[in-house]
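All protein chains but one are shown at their positions in the complex.
Chains here go by letter, A, B and C, matching the order in which they are written, and residues are numbered from 1 within each.
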Amino acid sequence: MPGNSFGKLFKITTWGESHGKAVGVVIDGCPPNIEIDSLAIQKMMDRRRPGGSSASTSRKESDKIQIMSGVFNHKTTGTPIMIWIENKDSDSSAYEKYKDIYRPGHGDITYQAKYGTRDWRGGGRASARETAARVAAGAIAKEILKKENIDICAYTLELGSIKVKKININESFNNNYGCPDNSVVKEIEKRVSDIKKKGDSLGGIVEIRATGVPMGLGEPVFDKLDADLAKALMSIGAVKGVEIGTGFRVAEMLGSENNDPIEPDGYRSNNSGGILAGISNGDDIVIRSAVKPIPSIMIEQDTIDTDKNPKKISIKGRHDISAIPRINVVCEAMVSIVIVDHLLRQRAIS
Amino acid sequence: MPGNSFGKLFKITTWGESHGKAVGVVIDGCPPNIEIDSLAIQKMMDRRRPGGSSASTSRKESDKIQIMSGVFNHKTTGTPIMIWIENKDSDSSAYEKYKDIYRPGHGDITYQAKYGTRDWRGGGRASARETAARVAAGAIAKEILKKENIDICAYTLELGSIKVKKININESFNNNYGCPDNSVVKEIEKRVSDIKKKGDSLGGIVEIRATGVPMGLGEPVFDKLDADLAKALMSIGAVKGVEIGTGFRVAEMLGSENNDPIEPDGYRSNNSGGILAGISNGDDIVIRSAVKPIPSIMIEQDTIDTDKNPKKISIKGRHDISAIPRINVVCEAMVSIVIVDHLLRQRAIS
Amino acid sequence: MPGNSFGKLFKITTWGESHGKAVGVVIDGCPPNIEIDSLAIQKMMDRRRPGGSSASTSRKESDKIQIMSGVFNHKTTGTPIMIWIENKDSDSSAYEKYKDIYRPGHGDITYQAKYGTRDWRGGGRASARETAARVAAGAIAKEILKKENIDICAYTLELGSIKVKKININESFNNNYGCPDNSVVKEIEKRVSDIKKKGDSLGGIVEIRATGVPMGLGEPVFDKLDADLAKALMSIGAVKGVEIGTGFRVAEMLGSENNDPIEPDGYRSNNSGGILAGISNGDDIVIRSAVKPIPSIMIEQDTIDTDKNPKKISIKGRHDISAIPRINVVCEAMVSIVIVDHLLRQRAIS
Partner (left out) sequence: MPGNSFGKLFKITTWGESHGKAVGVVIDGCPPNIEIDSLAIQKMMDRRRPGGSSASTSRKESDKIQIMSGVFNHKTTGTPIMIWIENKDSDSSAYEKYKDIYRPGHGDITYQAKYGTRDWRGGGRASARETAARVAAGAIAKEILKKENIDICAYTLELGSIKVKKININESFNNNYGCPDNSVVKEIEKRVSDIKKKGDSLGGIVEIRATGVPMGLGEPVFDKLDADLAKALMSIGAVKGVEIGTGFRVAEMLGSENNDPIEPDGYRSNNSGGILAGISNGDDIVIRSAVKPIPSIMIEQDTIDTDKNPKKISIKGRHDISAIPRINVVCEAMVSIVIVDHLLRQRAIS
């Protein structure tokens, strides 16, 4: 069964390859009469666009969205919204040499095994370029959330082993690393620049925070809000781990430490990350994604070709040093989509 | 939209509350002509059954499965398999006092908010008792995997801050904590016993390993194998984090460290946890769940009643000290279900 | 992909075989706080129960429903409702002789081809007994519709070539044939009795009428209300045709005859059957199912055995002469489920 759709009531289906004509998304289930602010959408797209930080590829894409359907007189009509983004600066010739060789850490070998074929140009469907479509859909989701006073924001928690010391979300908009702590930006910059010189790449952690989410979202026992969020984030290429609230640290806590005492107007702590028994509890939803270092590195690696012969590979091209910060807005989009989907799901039984 | 089904081609739907008449599962999509070994299923059920370790509740349930449909002459027929497990030793009177009060760390408050009502007896639908149905379904899944020489096993990696030093899966069957390292069992036992006396509870980490999984399973870009696994595990009550392969540690690695070099007969390392670009790569699939301490503790906690008045609560009852080790087989079941589901999904396009 | 679930937001999954232990249904997505009137449900079950008319089998089943979950203090909780009905009077010995032979007009040959096996006892999963589960689910759906003042009723339009001359729904409750025209009941009775003597069987037509359905239900362009109704009815064993409103007669009409003129307070006619462009238009929804004669007949027929040898077969057993009137309430149940499902779906975007 195909897997290119996500969400049940707010359902997105993405399509397109890195070096095909375009990437795009069909959003089915967007409620009617939502005002569509193209500027806001484009602004969100720009956060994912290459070129912002020194960690990013030099591929030039304007990533200008085109809304093809479902919007009439600047408002949604309740019918499917198709948005696409043209691929302009795709240079497939650079990939000719990877046609018969598997890049370590990439999906080349698994796509070939699964489908018996693959579009090797720029990683094809496995490319992070597909996430442009997710961000476009997330931007529509955010328009719906805005009306409900729900805000969702993703920021860098750690990059190249450098951790933020405090979280001031406003600061995350003021630097090139989505970093909510300006005091560590310099250090990050230096780390990125050092690693770039070595032709290597860096991992990190992204945190996503949703404020204003009402109590009651999430559908036990399988489509729990945290379960759907975990899937949403883990479906992003570079993500290798997801945790909610206190996350992995719960392993070393006692019940008396981990339980959040309940008070008449809220909770005394938020170890739960805003989700109890799979349902939002009214507190902030806090989630983290572990982001692996970009697998495309200039350093020489061992691999095999499509005939299983051992080969050496060294990947030169226009690659990010780290998926962070461009991945942040993708995480934000996916979380937004999950929250909207569950908002609509809850309406159905209310 | 309701959320009590999981899986697409091997689809399970669980039903039942902790103190209702029974819990059960409908398995739809099980291929026909699979031999059903009731003993093997019951044996898997027994691993989840209360009473094994000193960390477990004293509730007595035989958890004897009853297969009501879909099996004829000891083989599956391709029609829905309904399995149920009677609730025998449910004592709702003990819960009368929690009828109008929200237990911290539990779903009481969120179920009430979501549905405007809740079955307060024994936690109702939010009880871990629901997982008995998952294990029954997982046992059927394992019968299918057996035919494909795929083996899936869950074991304790950490409990109450005590970490295993080595992993010998065989040892995990020889102690009461699902612990693959007999050398730390004593220490765990002492920790559990100490905490029990204090009326507190413990968290931990479970690791699940799938061997023999062929290349090619997983459906990008949303139903990636790791995305579906993350959802499967996060949908289990106590789980607050999921990571694949090297997981959160990728944040501090370089690309050159994290990439697994490819050799003609496999991979030199397994940081990927057996999944590349959301598709199984032929190596072992390795996943971990962070398990929070059981929220039912005897220590007094602050909370509110259903009228929002502040209250003190101290939970006496038959509760586990830790969800580990009983949760291990639940994790194993969920992973088995995901793998079978994707096996069938891959067949459709092969 | 398995096919034993129906509905999206009000989702039912049926299980069970004719001569297994029971048949049942899990209803997932029923809104919470719906009062469950067991008597009303049982009354609806009784309309499907064998033995009402001379057209029916002599199999004795009390068809007493048992609600196993999802209902607490006589109200739904929003969690899955499992209802089952025991198979008491199943006599498999009578079917031993059909074990290796395919009954014409039955699913024996196709089930064997599809699954490579089949539960031959009483038709197994293909038996009309499965519809008991549908009626139970439909009865729950009707409890929801009651609150919305929507009424759904199925009645016989034609049986054994005898057509009703007028429709008075009340009369349909006063005879054994669900016939809304008492004036033709005698004639039907005679026809049934004549055919019974000959060991043959009869077809007919059922009409279902839904009143009080609000405008706006239905989800273009595929899950149109009429499309979902057509599927719902065609999924019932004996149904070979479905038509909405004027149905097949539209083929011979002009646009000027078929269009329903719109007036300030409704429509001047109802050729559309209450559905325009797949969405309810506020008028009565009117649908018809063509019901084939029961394939189990005593008259000798040509067939083959499982080794493809030609055989003669003559089916003696406890069979209905016509699926009507027992099928009527099944049609009513399926239509009720579709309407509730779309009610909930519409709420999500409103």
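Convention: a contact is a pair of C-beta atoms (placed from the backbone, for glycine too) under 8 Å apart; a residue touches a chain by one contact, two chains touch by 3 or more.
Treat the numbers as computed from the prediction; the structure is a model and nothing was measured.
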Sole contact to the chain not displayed, among C:27, C:41, C:68 or C:126: C:126
Residues belonging to subunit A that touch the chain removed from view: 1-5, 8-9, 11, 13-17, 20-24, 26, 28-29, 32-33, 68-70, 72, 75, 77-82, 84, 114-119, 121, 124-125
Interface residues of subunit C (partner: the chain not displayed): 1-6, 8-9, 14, 102, 104-107, 109-111, 113-115, 125-126, 130, 158, 160-161, 195, 200-205, 215-224, 226-235, 237, 240-264, 268, 272-273, 275-282, 290-297, 299, 301-304, 308-310, 345-346, 348-349
Hidden partner interface residues of subunit B, rising order: 1, 9, 29, 31-32, 78-79, 220, 344-345, 347-350
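To be clear about the criterion, only the chains that are shown with their structure count from here on.
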Top chain pair, ranked by number of contacting C-beta pairs: A-B
Subunit A and subunit B, separation of their C-alpha mean positions in angstrom: 27
Distance between the centres, which are taken as Cα means, of subunit C and subunit A, whole angstrom: 46
Subunit B-subunit C separation of Cα centroids, rounded to whole Å: 39
Residues of subunit C engaged with two or more neighbouring chains: 1, 9, 29, 32, 78-79
